[in-house]
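One structure, as structure tokens, below. Some questions next.
Every protein chain but one is kept in place in this view of the complex.
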Amino acid sequence: MKEEILNKSIDPTVHDMLAVAEAAGLETVWERLEQQLPQCGFGEIGVCCRNCTMGPCRIDPFGEGPTKGVCGATADIIVARNLLRMIAAGAAAHSDHGRDIAHTLLLTAEGKGGGYEIKDAAKLKRLAAEYDIPTEGRTKEEIALDLAKAVYAEFGKQEGPIQFTRRAPAKRVELWQKLNVDPRGIDREIVECMHRTHIGVDNDYVNIILHGLRTAISDGWGGSMVATELSDVLFGTPKPVWSEANLGVLDEKMVNIIVHGHEPTLSEMILAAVQDPELVALAKEKGAEGINLAGSCCTGNEVLMRHGIPLAGNFLQQELLVITGAVEAIIVDVQCIMPSLGALSACFHTQFISTSYKAKFPGATHIEFHEEHAYDIAKEIVRTAVEAFPYRAPEKVHIPKEKVKLMAGFSTEAIVGALGGTLDPLLDVIKSGAVKGIAGVVGCNNPKIQHDYAHVNLVKELIKNDILVVNTGCNAIACAKAGLLVPEGAEMAGDGLKAVCKALGIPPVLHMGSCVDISRILVVCAAVANALGVDISDLPVAGAAPEWMSEKAVSIGTYVVASGVYTVLGVAPPILGSPEVVELLTAGAEGVIGGKFAVEPDPFKAAQLIIDHIAAKRRALGI
Amino acid sequence: MAAAQAIRELDSHGAITVLSAEADPPYYRPLIPFIIDRQKTADEIALLGQGPYTATDIDVRLDAPVTAVDPQAHTVTVSDAELLHYDRLLIATGSRPHIPPTIQGADTPGVYALRTLADARDIAERAARTQHVILAGGGMLNLKTAFALLERDLAVTMVVTSPEVLSQIMEPDGAALIRDALERAGLRILTGRNITRVIAGPDGVAGVLLDSGEELPCQIVCIGKGVRPNVEFLEGSGIHVDGGVVADEHTACNTPDAYTAGDVAVTFDPITGERMMTALWTNAVEMGRCAGRNMAGRPTAYTGTFGILNATQVAEVPFVSMGIVHTAGTDHETHVVRAANTYRKMVFTEDGERLIGAVFVGDIRHAGLYRHLIRERAPLNGLKAAVIGHRLHYGHLLRW
Partner (left out) sequence: MKEIFVRLDRCLGCHTCEIACAVEHSQSKNLFGAIFEHPTPKRRLFVEWVAPEHKLPVLCRHCEDAPCMHACISGAITRTPDGVIITDEAKCIGCWTCVMVCPYGVIGRHLETHTAYRCDRCPDQDEPACVSACPTKALVYRTVEEFSADVRQVAATEMLAGEGG
């Protein structure tokens, strides 16, 4: 196997498929990255500003050229403004997803949801209580209607608070209020990001970054949390479930359908549709043994967490799925979908189906998804997939055999359930030191880093050092493929963690869901902090995003830090052009907000940073 | 002429005399096909004053063939009559086309082997009363001649012994894209056949007979079947001739003050270390300049040349072929990448450590960098992937 290909990933299915792609002359994300190199250094360090046509401006980092943009902005202003726009974009993605879920709940409550139901009425009531919505003697539709409206209102509010932010420990909320970063309304904060970064508005990098914290909080404790909580209400709160991950979950004898993107409103309906007897019969008529549904990226995580649907792969594998030649349809909604899929699908019989009016792609067949007719549209989409089966070219089919068992479904409720109903057992093992602390490891893939290398190695190092890992998103998929999400994975853990896992029958790495489900991790942190009577910033916890690439990740990292959690990034954000901004985010922030960033691409060194940090927190707590 | 230029760059005083058997002043021989289609005139392809040939004060004598050399006496005889004395001698009499004896009637008027400007003029003139031309041989020379003739709206058929064109400089799979382009441009190609006889008519050539039995009418035949070095005049001179004039590392002959360069010289291939002769302009110029420097008292070693070092473009398909490119039946490590409009082949030593040959068709970017690697016999270290992927650039070499 060519060394070049081996170096791109640690996943053997990727090696396999890249060799196939090369032989077939198919371009993937890795080739495109190479063509882009060298990438512009001004962009890399964040000192390129295109916010007005007096520009585009660049600051010369070597000091010989211009040190100010045409308006007079210095590097720290430009870097901070660019960073704020990244936070805004990331928060917008998460929050808009939350808005869509709230909308679905509203329609369902009104009886107009085309096939949706309220599956977790108990959670519905708990959420209603947070909003002071009466629940006694009312139907779940009535409660849901009020809840949906109340949550919907969070988006358009002018004055805060956003209700879910009050789940944070009191000390944390006070700090936010003192710093004036307590969000006022989900959409308002994002709008203000755009206003502040317009030419001639906010030109103070500290002020800009503080608003960045506020916007991020309106995502993590706002939009994302809305998405998670209301998805649980509509589709069920995840419970531990078994499944499998990697390209080997595709089945040559079946119609293979991939759901890719982020919103469970689509994937849940596709799941229902693939079980429809009429469509199963049609599949058999076309020569298949049935319909095989698998997930990619976060929508894959959503249906995995709730239904055990297998995961075909993470972000960087989306093109490779198509190249297997065995996928009848890849059905997408929003976020992290590569526009290259159109041309790629055209080389096969694969139907590339877009469904969101917000997300259209070249070469895609657009079947627009409307919740009001959800099930019917889902059926139509699945039918299109099934009808593509006879056009599969057998000589082009190449499915790598690797697939790995995994256990997922660890919502906060499930974790508490596994612990016997309270967090006490967890607190006990943390106090005793059997489990030193908790690390949340999340985030995307980035072809600049050997695929899955940093994810898997960071997590392995952490569990070796008795740190319980909770994960989401593409990291969770990477760890699943590496065999870490099974109880047997505890063999790779240190003695303390190993014993705990064996006692509870859980893996040393707990899959908590999709990227918006990082809000679940915030809830766990809040619960533990409250139980111990401290702030989140006192906890022996840390966050990490070893291979991130998206703006969503910037927002996530920011809200995790804003919540008081030390966060290690494996890819440097574009801030190096301003030493002041770097200093603030990696040092100064700790004194202000109780959390800070570090950048460390080497997963082993990153692990050590986290291990040391957690040890220091333990000492400070006296445990 | 390259040697003369090199000498003049180093020595502004010494007398330099160039003796040419041709009647035309020195010219860029590779351009003579353009005389046929009238895209260039004789003046435009003249050597002196163009390109690097800026030196003046070189005595060029035309119609002055050297018929004997006496290295002991340091003299040459011109046209069997005039005796000239030299301090330093360069033998660069080049080569002449080889006419296979298996072609009967090759002396019929209308049969040409394109070599000189005079040949090109004759072909250009006869083309005016020609409808069909047959070319014997599928090499570079005939390819260029073919295009010149197609430019004049003549029907052109190429008769090739090998299964594919350009067999001397690449294997059939590489030539396939070029063949397609040639046929699209209107060239008719017959492979696996030979001309056995030229059929004469009242105005010279009227047709040819092939060994397949086919008889094809034509009014011009161009033979492109290789060249032979012009060494006959050296018989009995004492200068070591072995096929061609044997040169040492400094382009010197076996007798003092005598040097040789170009098609007539026997040099060596840096990849294999074996003795070889080449008939390529680029090599001739390089060796000539080296000889010139040696003759002017600046010892310069000649690093040898590849047997295959060809670049051209036909029918909008460019191609470059360098080094060892024939790999069938060898143990050389070979990487071939084919796409719709491009082809490339990289040939490595058996242990895969060094590049020894490369063929580019369609996309010839950075070919010079690969030539450098081949010629320097450079160990590839971490560059092999970039070489195979055609992504090599100068930065890679700088950072070694």
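A and B label the chains in the order they appear, each numbered from 1.
Simple rule for what comes next: contacts are C-beta pairs under 8 Å (C-beta built on N, C-alpha and C of every residue); 3 or more make two chains touch, one makes a residue touch a chain.
Predicted model only: the values in this text are computed from it and were never measured.
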Contacts of the hidden chain among displayed chains: A, B
Residue of B:Pro30, B:Gly186, B:Gly204 or B:Pro217 in touch with the missing chain, whole complex considered: B:Pro30
Hidden-chain contact residue, picked from the options B:Ala4, B:Leu19 or B:Ile45: B:Ile45
Positions on chain B contacted by the hidden chain, ascending: 2, 28-31, 34, 44-45, 47, 50-54, 281-282, 285-286, 289, 309, 311-313, 316, 318, 320, 322, 364-369, 371-372, 392-396, 398-399
Contact footprint on chain A, counting only the chain that is left out: 37-44, 58, 60-62, 64-66
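Everything below uses one rule, namely that only the chains that are shown with their structure count from here on.
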Centre distance in Å when chain A and chain B are each reduced to the mean of their C-alpha atoms: 64
In the complex, chain B residues that touch chain A: 339, 385, 389, 391
Complex contacts: residues of chain A adjacent to chain B: 2-4, 25, 34
